[in-house]
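Note that this complex is displayed minus one protein chain, with the remaining chains in position.
Think of it as A and B in the order they're written, each chain with its own count starting at 1.
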Amino acid sequence: MIPYQMPSLGADMESGFLREWKVRPGDTVKRGDIIAEVETQKGIIDIEVFDDGIVGQLLIKVDDKVPVGTLMTHILTKEEAAAGIKPEIPASPQVAPMVSPPPSVRHVKASPLARKVAEEKGIDLVSVRGTGPDGAITREDVERAAYKTSPAERSVSENVRMAVAAAMSKSNREIPHYYLATAVDMTKSLTWMAEANKKLPLLERLLPVVLLLKAVALACWEVPDLNAWWENGLVSKDHVNLGFVVSLRSGGLMVPSINDADQKSLSQLMASLNDVIPRARAMKLKSSELVQTTLTVTSLGEGAVESVYGVIYPPQVALLGFGGIHEAPWAENGRLDVRKVMTITLAADHRATDGQTGNRFLLAINKNLQQPEKL
Amino acid sequence: MTRLTYREALKQGLREALQSSDKVFLLGEDVGRYGGSFAVSKGLLQEFGPERIMDVPLSESGFTGAGIGAALAGMRPIVEIMTVNFSLLAMDQIVNNAATLLHMSGGQLNVPLVIRMSCGIGRQLAAQHSHSWEPLFAHIPGLKVVSAGTHEDARKMIIAALLDPNPVVLFEYTAMMNMEADMEDPLPAVDLSKAKVRKSGKDLSLITYGSGVYKCLDAAGELAKEGKEIEVLDLRSLRPIDTEAIVASVRKTHRALLVEDAWQSVSISSEVSARIMENCFYELDAPVQRLNGLEVPMPYPKHLEDAAIIQPSQIVSKARQMFG
Partner (left out) sequence: MTVQVQTMKVDAALKKQLLRQMLLIRRFEEKSAEMYTKEKIRGFLHLYIGEEAVATGVTAALIPDDNVLATYREHGQALARGVDPGSIMAEMYGKQEGCSLGRGGSMHLFDAKTKFYGGNAIVAGHLPMAVGMALAAKKMKRNQITCCFFGDGAAAEGEFHEAMNLAALWQVPVLFVCENNLYAMGTALKYSHAVTDLEKKAPGYGIASATVDGMDVLAVLDAARKAVETIRTTGKPYFLVCQTYRFRAHSMFDAELYRDKNEVDEWKKRDPVARLEGQLTSEGTLSTDDLVKMKKEVEQEVDRSVDFAEKGTWEPVDQISRYVYK
């Protein structure tokens, strides 16, 4: 039994229309006989058989269009002639979906060589003035900048200033920020804290900022999208590592991270701050306290301005700002009162989240601060 | 040292080739009795006889194909196509036969043929006789394509091409025929496959070939007065292209200006530029720049022709811009 398939008559023939069977089942054929007419894009072509035998069941109907290789009939021996054969249906191949990576952005005009040299010398190109064609930064420009700002020539604080400059410039270049703000009544929290502090030894007493950190850390559970990094897409983080902005007296900032802030008690958080802030000022932080931050908090502290609108540290996607705590008129349940009020601002990356997410996050923080006993 | 014109250098090269073996013969239009359209083969008919210096009818495809056949059958023909302008009539033979036979026959048949053609733009010859088509030929795998941009190469490239077992297309430059230069005597053999630094420098690479070589050397001299040390790299071989030499030069100077007579789109400079990006992008201190012939059919009047051809002053000013 020999299968007879739709023949391939050219590399560009993919299928053919069967226009006429020239044989019937049971007909005897010999090699070279025309058994059918097939219409292709080039016209009707007679198709021949390559073996002697008896035509089996015709598996393709006239006017059917079938791909090359489709079983059309069988050429049988006399003994086989009675047997019936079912056509096989070939499976069509699966096509995997294509995913293209999102494009990345770089805006400083610098020659490739300048970039290479800058990387080798640790120079941020944002701080280099270009003198090449169209103001592009050339290798010479980088070398001049490197000479001026080589670490040996620079004070430590200048280096920190440069690092902050680079990070903030990158953030401003690349991150489309959006801002939300809300005023929070801190009276309950502060009252609860004053009570709690009465039971604690002097050195372990809590500061309001600890409550804020805990309230934020717990809110991250409710709104995980802001405890995340942007790395060609939003990557939510399992740990809540809160960066805490520490101003240096000589200028510049350090942002040590309080790792797993959500897992720590208020006392533990206070201890962490007491440990990390002096080390930050002395610039003696561990790398684990610098590179794993998932969300940054800046608190200007007592007597400061009302609200702070921050710049996000890439690759994080949000930054929370706590303004100073002031006494302010407060309307509630139809009555006017004076309360301890603080403004919380959220700067968030619009590539990663929308205002609605930010809104839920701020509401969650507020809710946590109204239930200080649960912190 | 002897002082020779480019024409005389070519003739001496041809004579050396003809003397190297009895199997070598020259066939082309007007190479014999007329003495060569540019007088390159003048006197060779008298010296070597009509069996070795064969005038052919105006049938570029026919005699180029015959050259391929003779090479297949054991001879070492040198086919001269009078000018590059007529080479399109022989393109089928060059592309479909000379370039493909070795690979298509599974390595059985090589074509040791030299095809010379006079090339280049200028001299108010208008749109059909003022072509720079090296890129067309350099596109074809199976061919070797070389360009004699100096007197040294005019003198020594023919014998080097003849010693190659592959079909070699050799470009010579009409506009340079009367130029004189001093040359060592005897001149050592040249390597067909390598580019050559014609002038060493550290500030910028002028990468060129053919009629661009002397123009670039002039421009480099001009820029030297401003304290710029310009390197001039003569590609010489357009297929294969000596990527190593290009990369070495760019690593040294970090700036590349590519100069050629041919039209810019899909040209030798397009290819060189791509290879620089692929191989030494991070060595670049300025974008690669190119100067090419203007993309118009060559106009006849002198002022328009000048506007279509790269002038040395343009090379100087373009180089200056690249320093910022």
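Note that a contact is a pair of C-beta atoms (placed from the backbone, for glycine too) under 8 Å apart; a residue touches a chain by one contact, two chains touch by 3 or more.
Small disclaimer: the values here were computed from a predicted structure and weren't measured.
K.L.:
Where does the absent chain make contact, in terms of the chains shown?
P.N.:
Contacts of the omitted chain with visible chains: A, B.
K.L.:
For the chain left off this view, which of B:R116, B:K144, B:K228 or B:R290 is in contact with it?
P.N.:
Considering the complete complex, B:K144 is the one touching the chain left out.
K.L.:
If the hidden chain were put back, which of B:N97, B:T174 or B:T208 would touch it?
P.N.:
B:N97
K.L.:
In the whole complex, what residues of chain A lie against the chain that is missing from view?
P.N.:
Counting over the whole complex, chain A touches the hidden chain at residues 5, 7-13, 31-32, 40, 42-45, 47-48, 50, 68-69.
K.L.:
Over the whole complex, note the residues of chain B touching the chain we left out.
P.N.:
23, 25, 51, 56-57, 59, 61-75, 77, 92-93, 96-97, 101-110, 141-142, 144, 165-166
Keep in mind that, in the parts below, only the chains that are shown with their structure count from here on.
K.L.:
For chain A and chain B, let me know how many angstrom lie between their CA-based centres, rounded off.
P.N.:
54
K.L.:
Tell me, which parts of chain B touch chain A in their complex?
P.N.:
Answer in residue numbers: 254, 281-287, 321-324.
K.L.:
For chain A, which residues are in contact with chain B within the complex?
P.N.:
Its residues touching chain B are 111-116, 131-133, 136, 138-140.
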